[in-house]
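Only a single protein chain was left out; the remaining protein chains are all shown in position.
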Amino acid sequence: MRSFQYSRPSSLTAAAGEMGGLLAQDPDAPAAYLAGGTTLLDLMKLDVARPERVIDLSALRGELGHVHPGATELRLGAFARMAEVAAHPGVIADYPVIAQSLALAASAQLRNMASLGGNVLQRTRCSYFRDPSWAACNKRTPGSGCAALGGVNRAHAVLGTSEHCIATYPGDFAQALLALDATLVLAGPQGSRTLPFGSLHQLPAATPHRETTLLPGELITEFVIPARAWTRRSLYLKVRDRESYEFAVASAAVALDLDGDVVREARIALGGVATIPWRAHGAEDALRGLTLTETLAWTAAENAFAAARPQTHNAFKIDLGQAALMRALLQAASLEIRP
Amino acid sequence: MTEVRFTVNGTAQCVEVEPRLTLADMLREECGLTGTHLGCEHGVCGACTVLMDGLPVRSCLVFGVQAEGAEIRTVEGLAAADGTLNVLQRAFQAQHGLQCGFCTPGFLMLATWLLEQKEGVDEARLREVLASNLCRCTGYQNILAAVRVAAQEIRVWREG
Partner (left out) sequence: MTGPLFPQGGPNMGQPAPRYEGRAKVTGEARYPSDVRLPRTAHACLHLSRIGRGTIRGFDLTAARAVHGVIDILTHETVGDAIRQTPAIYQGGYTSDSLLPLGSAEIAHWGQPIAMVVAETYEAAREAAQRIVVTTAPHPSPAVDINAPGAETRALEPMMVQAGDFDAAYAAGPIRIDARYTTPAQHQNPMELFATQCVWEGDRLTVHEPSQYVNSVKFGLAEQLGVPADNIRVISTHVGGAFGAKGFLTQRTALVAIAARRLGRPVKLVATREQGFTVSGYRAETRQHVQLAATRDGRLTALRHEGWELTSRADTVAMGGASMTTRLYACPNILGRVNTVAADRSTPGFMRAPGEVPYGFALETALDELADRLGMDPVELRRVNDTQTEPVGGLPYTSRSLMRCFDVAAATFGWSGRSPRPGSMREGDWLIGWGCASAYYPAQAGNSAARVRLTADGTAHVASAGHELGQGMTTMMAQVAAEELGVPLERVTVSLGDSDLPPAVVNGGSAGTASVASAIMIACDAIRARLGVPRDAPYAALRAAVAASGLAFVEELGEARAHGRSPESLPDMYRGRALPLGGVELPDRVQFAMGAQFVELRIHRWTREIRVRRAVGAFAAGRIINPRTSHSQLLGGMIWGIGSALHEHTDIDQRNAAYTNANLADYLVPVHADISEIQAILVSEEDRLVNQAGVKGVGEIGVVGVAAAISNAVFHATGRRLRDLPIKLEHLL
């Protein structure tokens, strides 16, 4: 790990101001925000992240740590602890997919450390990204190539890949946000704005190093999740190699609005199989207006993976992703929803 | 170098460290508290777990400078001043919740936090929380038993 300067501003305004000052001097200033720290510190040890300036946001926990489940929307401060949100009765009852995606992420202990904002911005677990001795990584070094393409790629993505990058987005919470049409509140040196969560992550395409649409120095301050007809019939299904404390091999966040057995509306986001949190619009369309049967669920699942492109070791993720989605849909349909 | 003031097991500390020093190394190298062990240095094994302002953290994933103003608790602070072991330490001994002992301080601190939660502990919660830490020797069963027995002794155990 390289040396850096450290500061801990006492407020959001001070933090954004400090970062703004650095960027004003140098638009490419090697500065980083430190939230829960679980991703940044790890990558700094690996010499993948090399910030010269680290702005610690832990003082913002008080200011941005709220959990407000309401009748029309759920508002979550970006510094609310994952554990706290996952255990909140109002979230569990009315926004189950949110609570489940957080409860199934990482370990109980990391859920105490990591912030919500940091969680959705966590970097890929791609071994080749995480080890700088592999020269070829377009995410680390634009234009250098992709070592994962010819390497060990069981864990890599089958959806949203490009010839430049196949790294999987590793998180769980993001799929829940995506399925529920969440909105982000952002703050930065240029002020604050809102952004649909679905517009946050960028496909790797030819620029895998650009992972999000955040502006320089911008940070997430709040998540707003609207309560809709399908929100309470929602769940997160996570398939992993180990029973606990492990990233998804495949996951599905689903939300259904049913009229009897007929799907009025469906929301589907997939994890573990794609380069970004993956919204399966085609699968949603395939369900809408039809009676949800095992056959229909398979049709939707096949649709979700129609564009999948397997690598040497991960073709199974297509079958597995389909099975996970189907299982999630049938499970969601069978939920007892209190009026 | 940055000055950091914090307390460890109730004792005030003031050290000058590089910002890149982790909390784990700060405790081990600057405070001489080598009971906190490093098993992976990438936040997975949990051997380095300490309590920071009441919450369990992996001290290998926290910078020492982040402990400014914090209350830190480590394994060295569990026993009473006269050396009497606390309920968890006794339970880990009695139930044989350890073999090589390298992961033990981390498990003890994680369990300390768990037992201090106001809602109490049941079997599901016990297994969920303790899955945060790795042990390569014991097969885990006796670790679970130790925390269960300790929870029963201090009456925070809830039958599932």
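Chains here go by letter, A and B, matching the order in which they are written, and residues are numbered from 1 within each.
Here, a residue touches a chain if its C-beta (ideal position, glycine included) is under 8 Å from a C-beta of that chain, and two chains touch if they have at least 3 such contacts.
As the structure is a computational prediction, the values presented were derived from the model and not from experiment.
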Option touching the unshown chain, where A:Val239, A:Leu256, A:Ile276 or A:Ala332 are the choices: A:Val239
Interface with the undisplayed chain - residues on chain B: 18, 20-21, 25, 28-29, 32-42, 44-45, 47, 74-76, 78-79, 85, 88-89, 92-96, 98-105, 108, 127-128, 130-131, 134-145
Contact footprint on chain A, counting only the chain that is left out: 1-3, 47, 125, 127-128, 131-133, 150-152, 154-155, 239-246, 249-250, 316, 319-320, 323-324, 326-327
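The working rule: only the chains that are shown with their structure count from here on.
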Mean-CA-position distance for chain B and chain A (Å): 29
Contact footprint of chain B on chain A as seen in their complex: 1-6, 8, 34, 37-38, 41-42, 44-45, 54, 56, 58, 107-110, 112-113, 243-245
Residues on chain B engaged by chain A in the complex (per definition of touch): 2, 18-20, 22, 41-43, 46, 49, 55-58, 61-63, 65-66, 68, 110, 128-129, 131-133
